[in-house]
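First, the structure itself, so that you have it in front of you.
Excluded from the complex is one protein chain; the other protein chains are retained at their positions.
Chain lettering (A, B and C) follows the sequence in which the chains are written, and residue indices restart at 1 in each chain.
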Amino acid sequence: MRFDPDYTYRMPVAFGPMPGPRQALPGCEPRGGEASITSYALRFTTTAEALGELLPPRFALNGEPVVTVEYTELTDVPWLAGRGYDTFAVKLPVRFEGRHDKVTGSFVAVVWENMADPIITGREELGYAKLFADLTSRPAGPHAHRCEASWDGHAFAELEFERITEVPPEPACAQDGVLNFGYVPGVDAGSRPDRTGAVLTPAVDGVEVVGQATATGRVRFVRSSWEQLPTFYNVVNALERLPVLSQGPCVVRRLRRDIENRGQRRLV
Amino acid sequence: MRFDPDYTYRMPVAFGPMPGPRQALPGCEPRGGEASITSYALRFTTTAEALGELLPPRFALNGEPVVTVEYTELTDVPWLAGRGYDTFAVKLPVRFEGRHDKVTGSFVAVVWENMADPIITGREELGYAKLFADLTSRPAGPHAHRCEASWDGHAFAELEFERITEVPPEPACAQDGVLNFGYVPGVDAGSRPDRTGAVLTPAVDGVEVVGQATATGRVRFVRSSWEQLPTFYNVVNALERLPVLSQGPCVVRRLRRDIENRGQRRLV
Amino acid sequence: MRFDPDYTYRMPVAFGPMPGPRQALPGCEPRGGEASITSYALRFTTTAEALGELLPPRFALNGEPVVTVEYTELTDVPWLAGRGYDTFAVKLPVRFEGRHDKVTGSFVAVVWENMADPIITGREELGYAKLFADLTSRPAGPHAHRCEASWDGHAFAELEFERITEVPPEPACAQDGVLNFGYVPGVDAGSRPDRTGAVLTPAVDGVEVVGQATATGRVRFVRSSWEQLPTFYNVVNALERLPVLSQGPCVVRRLRRDIENRGQRRLV
Partner (left out) sequence: MRFDPDYTYRMPVAFGPMPGPRQALPGCEPRGGEASITSYALRFTTTAEALGELLPPRFALNGEPVVTVEYTELTDVPWLAGRGYDTFAVKLPVRFEGRHDKVTGSFVAVVWENMADPIITGREELGYAKLFADLTSRPAGPHAHRCEASWDGHAFAELEFERITEVPPEPACAQDGVLNFGYVPGVDAGSRPDRTGAVLTPAVDGVEVVGQATATGRVRFVRSSWEQLPTFYNVVNALERLPVLSQGPCVVRRLRRDIENRGQRRLV
């Protein structure tokens, strides 16, 4: 085989370029980049000190020490031929201060997804800190909803919404981009990383808010042992240790938006 | 947070070093690196021409054009706290001829695994061409066995063994290492890859063969559409197109061996 | 506890009446009985002799020896609080000739479902011959679709549709009822059955056909061993042995209809 510079590759390379969210190949039916999204977001206030420990080099807290926990259901995803998947993200408001780039945005401390394929592309092409978990999102009563993240049968995070009340949808306001800290270890054992540093995924325009609701809610992370979560107990336990000073507003939103996430760039 | 050079990191980085197959953290119970393995391997002969199209730069076929298809069940995996997972690999006998390194080994064209966590560490730390699939391995009759790989309910590969006959286990012979072509795209959109090139995972000694059997068998890849396998239909269809000149010997082996895969190095 | 004659019970009885498709309890939000249904039906002709062997006492073939294989997706099911499940049925056109009842209808030789709860209620309250299987229904190309039934990873039946072409929906015609042969063994070991005999589930009116398509297609049952299907290999192998004289027309239908299946009665 020979690498064709007009295409993006991912492993395996033996079979040529790979299809994905930002690359169609012969045989793919083009369908555009829009998906349907329902998200359940809760914000809670913690201490600036606690959040400071989670920020990579050159990142600083931007404003109040507010953590956003967001469960997202994606359906009708074009690059998956109409299938969907769910995500459970922990995001922090940050300011990146590089030698050249000064950017504010939402830093993805970690995001769990329940499908391996978007995890692979997201980690390798975009630098998202994606891990795998089983995710469920279900009504919990007439005006209640419950989202849960588990791994091999161990529930490690839950997000509960009550008193869900439909409100008129607000138009999506201009958003900052999403900030990640991309990292790939050196494949030569013991060598320096093959990738390290901040990455910006620009915000997209044209978000259509189809529905919106307010709610009260709470989030809970479950202190977990290595036996229960051998591949990320440290992540969950760090989140469980965060002081919760106040649990802020909850919002449910149903959207249509482009999910191709094109145009990411390394920040310097 | 601050990067500690004594540890290996993977995304997420916000929570410090991550536990994994080659790194224990406080709270992990150390258990050594040995796992129990059952493997079902079949070899078939194809044409040198067809295999040549699958070889990355500086790789050449080593000997006969023989494809090994191997289904492996791993149980009692120490870094997963005793859990296990399965893999389904397609391997080719190759010679790597670099500027400095001349190495023969087994090239992993692609390997599917049914658990996201080893996929992430394997791709990023070792350069293995791992993808996700649902995998099953079940008895198919008194002396028969069937392994299947599917994705979202679509079976795309099956390996069937018949006339399985126990034979005295042969001692494991010295093996060549495993060769991969590590590739990570540039996280800066459109830039050069953040990692590209051959990687050697050295063979391990001390393999204990607990049981062995011979069998007759066949492998079948299923021609698949983008709708059925939107993330790797091209891989399966390339395998389905390989001419099968003869289906070679089949072997079942039950082993105990170290699975840490330490000491991988980039070939030049 | 005391049995309340105004309610239907199922095991467990210790907790009082059980909620189900035909019974709401305090705490259930009433939602009516309508669900959304997509069905993929194929008919094939076999021999009258082969079908005769599948008919219980007092059942006779009604008309041509035509087998209907039908995969059904149910969504928005009221008694499951909006969830859904799939079914895969094998049906035969029959005439029941009892001492008093003379009825024609569609005999459910067997139906697999991918959820235990409707299996339990369907077997015990209606006498449906329901078994469990994993079921998938997916696009297989731009105008193709594939449904599969498997058990513990072993695919034992597949239904493939090609050249799917939308046509104007025909109004639902008046249908015969569904005939089952209800059977519950005697709980006293070795005694006579606690239930045995034909049951009629009346057809429902008010079916709204939302969409319709024609297609060409084929069905395949896979000869299976006891090791592969220890709880119903005999059923699948009997279906696999049916001669296929011609594969008839295929139809895809999207409906809204009542699925409560009330008013079943034992035939005499």
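We adopt the following convention: contacts are C-beta pairs under 8 Å (C-beta built on N, C-alpha and C of every residue); 3 or more make two chains touch, one makes a residue touch a chain.
Note that the structure is predicted; figures quoted are calculated from it, not measured.
Novice: Determine which one of B:Gly82, B:Gly153 or B:Gly186 touches the chain that has been left out.
Specialist: Considering all chains, including the one not shown, the answer is B:Gly82.
Novice: Which residue, C:Val66, C:Leu126 or C:Val252, contacts the hidden chain when the whole complex is considered?
Specialist: Of the candidates C:Val66, C:Leu126 or C:Val252, C:Leu126 is in touch with the missing chain.
Novice: Give me the chain B residues in contact with the hidden chain, please.
Specialist: 29, 81-82, 139, 142
Novice: Residues on chain A that touch the omitted chain in the whole complex?
Specialist: Output for chain A: 134, 136-142, 144, 146, 148, 152-155, 225, 227-228.
Novice: Going by the touch rule given at the top, which residues of chain C touch the chain that is not shown?
Specialist: For chain C, the residues touching the absent chain are 1-3, 8-16, 18-20, 25, 27-29, 53-57, 79-81, 83, 109-110, 116-117, 119-120, 123-132, 152, 180-185, 187-189, 191, 193-195, 199, 225-228, 230-235, 238, 262-266.
Going forward, only the chains that are shown with their structure count from here on.
Novice: I need the rotation angle between the copies chain A and chain B from a CA superposition, between 0 and 180°, in steps of 5.
Specialist: That pair's rotation angle lands at 180 degrees.
Novice: Calculate how many whole Å lie between the centre of chain A and the centre of chain C, each centre taken as the average of the chain's C-alpha atoms.
Specialist: A distance of 41 Å separates the two centres.
Novice: Which integer distance in Å separates the CA centroid of chain A from that of chain B?
Specialist: Chain A and chain B have C-alpha centres separated by 29 Å.
Novice: What are the residue numbers in chain C that touch two or more other chains?
Specialist: In chain C, residues 139, 142 touch at least two other chains, as defined above.
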